[in-house]
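A single protein chain has been omitted; all remaining protein chains appear in their positions.
Moving on to chain A:
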Amino acid sequence: MPTLTIDNQTVTVPDGTNVLEAAQQLGIVIPHFCYHEALGAVGSCRLCAMKFEQGPVKGIEMACMVQAQDGMVVSTVDAEAQELRAAVIEWLMLNHPHDCPVCDEGGECQLQDMTIAGGHGIRRYRGKKRTWINQDLGPFIEQEMNRCIQCYRCVRTYRDYCGGDDFGVMGSRNRVFFGRFKEGKLESPFSGNLADVCPTGVFTDKTCRFRSRSWDLQEAASICPHCSLGCSVIPGARYRELQRVRSGINRQTNGFFICDRGRFGYGHVNHPERPRTPKLQGADAAWPEALQLARRRLTDIAAKVGPEAIALLGSPRASLESLALLHDWAKQLGGARFCGDPQPGRDRAARQLTALLGSRARSLEDVRRSDCLLLVGSDPLNEAPLLGLAVRQAARRGARVIVIDPRPVELPCNFQRLSTGPEELPQRLEHLVSTTEPTDDLSTLRTLLHQAERPILCGGGDLLGEVGIRQLAAAADHFGTGLFVTLGGPNSYGAALLSGDGPDADQLCEEMLAGKIRALVCLENDPLADGPQRMARALGKLEFLLILDHAPNRLSRQADVFLPTTTVAEGSGTLVNNEGRMLSFSTVFNPGIPLGISSEGGHPPRSFSPTTAGGEPRPAWAVLAQLRGENQSPEMIRRKLEGRDSRFAGLSLLDPDGEGQRVRGGGHPAGSHDQSFPHPAPEGSLPLLVVEQLFGSEQLASLSPALDAVQPDPQVLLHPETAAARGLKEGDTIALHTELETFSLQLKLNAAMTPGLLLATRLRDTPLELFAPGSPTPCLVGKGGGDA
């Protein structure tokens, strides 16, 4: 821990800190471009000059390249250093156009800030400037190459940190171009980070081009709702419209970057079909009327049939506050049924994880620092993209990465693949820990896991299921490793903690079909899309259906009562991510129909009213409190929850700008349910495995128009051997007959996947949406479309 003096102030910093960082700790910010905490220092912009007056280093040096050492005396205000910085800034500005007024970066431009801070105010250069023809880089990123100052942050982010290979730097000396070989969409799922890291207006977010100045945006610290990792994000809204999302900083979770699903999936908030008024059987109604009716019907049913006839179904995308109120309501009603997740497979997996994770829990930061990672049934780039990025950072530091999976998993780093069918995953794990196994293809892996210092077993909840998670946890115990398992949604973990050993949605369906459950309350879920397959039939048996949601919900017209809620960006609350970390988010803006929609591109409507058009959605916790006839605030809910359940201790003190805090204590596995004996698979059938994909699977992001352009086409994958054995070839249209339905898809061959398996992506608004992700279904394959 060296102690040094900078501008007459003494500071002690951890070993390995550079002098630029040390100065930052004292609040002294020296102009710099190429240094970035996540990318490190390369000393290429030559801007961070300081004068080293005493100690082991003497003279003017680039502070980012000098490690802090004991006895250093450094000046940042030294005249010579200042003069050098001003000169360097002037050089960097030589070719920079004077186009700040039409530049989207203006107002949050590091170049503007550093130019002024560096002491360069008046441009003396009168020569011609280097100019470029820009490339069309696809739907996400706008390029304006003339503004480049050659700091190389973009390449270091895209190539080095994120592992993309279709973007880089071309040319030499004062003519370097940062782009692609040819125009076209940036291929990396992390391409949006270019907008965040480029300190100038070369790379900006195309989805909000020419929309707002940063100072006009309402911004607040929030959490990404598009997968279970809970990355820190900063959404920005204006004119009642969510206009963009940029990455927040949480060193324990996402670090500094986010994925393109998280960045460009925000359109669901502004969706024109978003339900914004309470409805009674599809007809618009006023809040008091709708609340009153819902309350009355539920009280009636509770009095007439008993509170067990009411089921309350939560969701992994609902906040902990809403779920806690819903859970509490079940008790208040005197024994109503509560379940936190409409998808039984994911629900049971999450509950199993909460029961086993304990001290084995690891964060994404731990993954980045791990020296050996085994991924089982996990496809990070499709299920939890930032995990893929974390795995890459570990690999860059030399970690070994092994993947056991039936899918043609891709990672932005080298890894070893052990292809294994979905049903064999638990068995594989059993073999892995068995001490009597002879040498097999797992023996090297065992040795690696034993020898590693910081090994972590990563898993995907969808494919592992509750059995697989048990096996993975057993393997973690056996090898003494950490555990990192991704789940279905941003609050799967919180929902699972509250669900405990209560019923799952399958059991609820059963009881609905048996007429035991007469009323169902759905909190921010679409049970027709995400519930068990017999949900549609079960819903028909209900006397009363109440839905609370903010997304266009298939049931919003059919429900007896529909109540519109706010999105994550429009409220505050807490989500518990897949490692049991409670992360709080704050309100970015209040709901309302975006002016861009209500004014249809012209002048905002000239009619005046005391309320905001489309401003009726309320936070789900508030709606639930009103249904219960209570006055609540999120703070009260948090305090109550931590008071009665010590696992949530510290909840009320969480800071949305902080790193969050792990829950204290685990949950329960779901009660065992007699798995009705599976029908024997029909002869000649293949298991159809439907899995999550980066774009198109996650419900909210699939409602974002910005992602339409990258929506994959529905298709089914087969191993070439399996296809050949059945006389099928690439491009064939094949008919898939499942118990659920028959549909046809285009065939694609993939040699990296496990043979003997049909693999398809769970795409929203296609027949594939109805399949539970991760659980194989027997499927007969026929040639040709329709009923072959």
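Methods note: a residue touches a chain if its C-beta (ideal position, glycine included) is under 8 Å from a C-beta of that chain, and two chains touch if they have at least 3 such contacts; residues count from 1.
In this text, contacts and distances are computed from a predicted model.
Per the UniProt record, the chain missing from the shown structure is "NADH-quinone oxidoreductase subunit NuoE", taken from the list "Fe-S cluster assembly protein SufD", "NADH-quinone oxidoreductase subunit NuoE", "Methyl-viologen-reducing hydrogenase subunit delta" or "Aspartyl/glutamyl-tRNA(Asn/Gln) amidotransferase subunit B". Interface note for the absent chain: among A:Asp99, A:Asp165 or A:Asp713, the touching residue is A:Asp165.
Between the chain not shown and the residues A:His98, A:Lys128, A:Lys182 or A:Arg606, the one that touches is A:Lys182.
Seen from chain A, the chain kept out of the figure touches residues 165-172, 177, 180-182.
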